[in-house]
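The complex appears here without one of its protein chains, the remainder shown in place.
Note that the chains are named A and B in the order they appear, and that numbering of residues resets to 1 at the start of each chain.
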Amino acid sequence: MIRLTRGEKIFTIFNHCFLIFLMILMLYPVWYIFMGSFSDATRAQQGGFFLIPAGFSLDAFKAVLTNVSLLSGFKTTLITTVIGTIIGTFLSAGMAYALSKNRLRGQFILSFIVLFTMLFNGGMVPTYLLVKNLGLLNSYWALILPNAIGAWNIFVMMSFFRGIPRDLEESAKIDGANDLTVFFRIVLPISKPVLVTIGLFLAVMYWDDFFSTILYITDKSMWQLQAVLNDVITNTSEAMMKQGVSVSYQQNVSKFTIQMASIVVATIPILIVYPFVQKHFVKGAMIGSIKG
Amino acid sequence: MEPTTKQSLSVPVKPKSSIWKDIVRDKYLYLLLLPGMILLIIFKYIPMYGVIIAFKDYNILLGITKSAWVGFEQFEKLFRTPDFLQVLWNTLLISLYKLVAGFTLPIILSLLLNEVRKIGFKRVTQSIIYLPHFISWVVFAGIITTFLNPVDGLVNYILQLFGHEAIDFLGNSHYFRSVLVSTEVYKTVGWGTIIYLAAISGVNPELYEAAIMDGANKFRQMWHVTLPAIRPVIIILVILSLGSILEAGFQQIYLLYSPLVYDVGDVIDTYVYREGILNANYSFATAAGLFKSMIALILIVTANRIAKRFGQSGLW
């Protein structure tokens, strides 16, 4: 073990204290939602700040877990997230690897084509008509394919691939490997940190997506989880008041506790993913796998 | 690139066949590029004809092609509005603040996290600070108003304990932008560390060992080993974030602002929302979007040039 200097010791203590403070600060909203979901609906209506549930009730969870649409939304989102993340990660990695090679003819133009999609889009209606003409409305592919490739992900991956020591690839080439073999055998295995990071970003994007439902889905049993959830959260008297909805419908709004319970149920699964990603952030992961 | 150019200078080969040769040589790279490119071209480029509605008086049923051309009328309308300069200034200022805070703080935080030796503590911290990212703005805005309101909000309660007068953070032009920036940072800083932590994990441990041998303390290691190692990622992220320089965060502002802070909080997106969408003026909304994209494109390309001039690897 290396001895710490006095300055470093003070720094370590300060650092720990700061991070603990930050954790408490960051935890509160989540705690608030969690406690809200266990609250009694009548008491929670009064709002305000709370540390423990305002009254205790499991009614909200009962209501949420028997909600048919939430369950079907779960299925849709799970399928699209898994397939979308796999397709998205591998296709982006392939593109990023190819584009990271300066020797590639047309590299500038091709990169620019990718960048351009980050800034310009044709808008909702043309995209809708395209998906409709492809016959993809109300299908999982409509939720997966349009979002699979993101320029941001590709450029971030490119910068990682550029950091791979060149002699690694070169020695493999001398052994007679082609670019495909190099990519699958050498580049991908040592790029685990960036692959899981981009994979995580894609997974979270697919998990959080609700706009694709608005665009491409009419069948309620195909709604994404977040679309169902968003409907529960925004179905408040406030939203209705803005639209001028007449009072009799305003009584059908979802209660605060049900909103909170829905968020808890819909968010926990994606939170579980992170620890698996973290595992790959071990210092020197890249070098380690090269040696091994 | 270099060897081929030299070759073509020394040996007179037909340039066409040399391109072909390069393509054949890199055929597997093109193969890797192909599936993603196909998806991009289908789902992003084919619908792109839609941007022409910025130059048309768009009627949804006539369709894009049959709607009447109006030239730059929509853009003129955008620039002619009495508050346009104010709105543009607000947008730039808010997004610039967010950009600066949003890229420095995650880097600092990931450096701090990197210094934590206890793996368990580190993992728990990471997992918790990225939680706010998952709370939607609708819910988060509700929490913010509860906390910041001048009557019984917790923040004002604490201020009053210290003998300070209650502040209407959301209704006061002096504080509103700070509230926007700090809540944005709060929500995204933990999430922002992920990419840097991934980059840091790629740093060769031998470099640290060498630095320690040279007697470098922690700060020097950060400065001389960690930061240079993640510099390419930082540069890429900064360049890319310029693409959103005119996106000040529609949802957040829309949920938090009020007439009292229109002077500092009204941005292009909220303005267009009130103006375009409420009056079903899609051409106007598209024109505003196109204006933002053009500015972003210019900034990104310029920033990329600058990065390359300073010998850094840019986007391409």
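Here is the rule we use: a contact is a pair of C-beta atoms (placed from the backbone, for glycine too) under 8 Å apart; a residue touches a chain by one contact, two chains touch by 3 or more.
Here is the rule we use: contacts and distances are computed from a predicted model.
For the chain that is missing from this picture, which UniProt protein name fits: "Osmoprotectant transport system ATP-binding protein", "Chemotaxis protein CheC", "Lipoprotein LipO" or "phosphoenolpyruvate--glycerone phosphotransferase"?
Of the names offered in "Osmoprotectant transport system ATP-binding protein", "Chemotaxis protein CheC", "Lipoprotein LipO" or "phosphoenolpyruvate--glycerone phosphotransferase", the one UniProt assigns to the missing chain is "Lipoprotein LipO".
Kindly state which of the options A:78, A:113 or A:129 is in contact with the chain not pictured.
Checking the options A:78, A:113 or A:129, the one contacting the hidden chain is A:129.
State which residues belonging to subunit B touch the missing partner chain.
The list for subunit B reads 35, 59-63, 77, 81-83, 141-142, 145, 149-151, 168, 170-171, 255-260, 262-263, 266, 274-275, 277-281.
List the subunit A residues touching the unshown chain?
41-43, 45-48, 59, 62-63, 66-69, 83, 86-87, 90, 124-125, 128-129, 132, 134-141, 145, 180-181, 184-185, 210-211, 213-215, 218-221, 227, 230-231, 234-235, 237-241, 243-252, 255
Please note the rule applied: only the chains that are shown with their structure count from here on.
Please work out the Cα centroid separation of subunit A and subunit B, and write it as a whole number of Å.
16
Which of the residues in subunit A come into contact with subunit B in the complex?
2, 5, 7-8, 11-12, 15-16, 18-19, 22-23, 25-27, 29-30, 32-33, 47-49, 91-92, 94-95, 97-99, 101-105, 107-108, 110-123, 125-127, 129-130, 134, 145-146, 148-149, 152, 154-156, 158-160, 162-163, 178-180, 183, 193-194, 196-197, 200, 204, 208, 230, 233-234, 259, 263, 267, 270-271, 274-275, 277-278, 280-287
How about subunit B: which of its residues touch subunit A in the complex?
1, 4, 19, 22-23, 26, 28-33, 35-37, 39-40, 42-51, 53, 60, 64, 109, 112-113, 115-117, 121, 123-136, 138-140, 143, 146-147, 152-154, 186, 190, 194-195, 197-206, 212, 217-219, 232-233, 235-237, 240, 243, 282, 286, 289-290, 293, 296-297, 300, 313, 315-316
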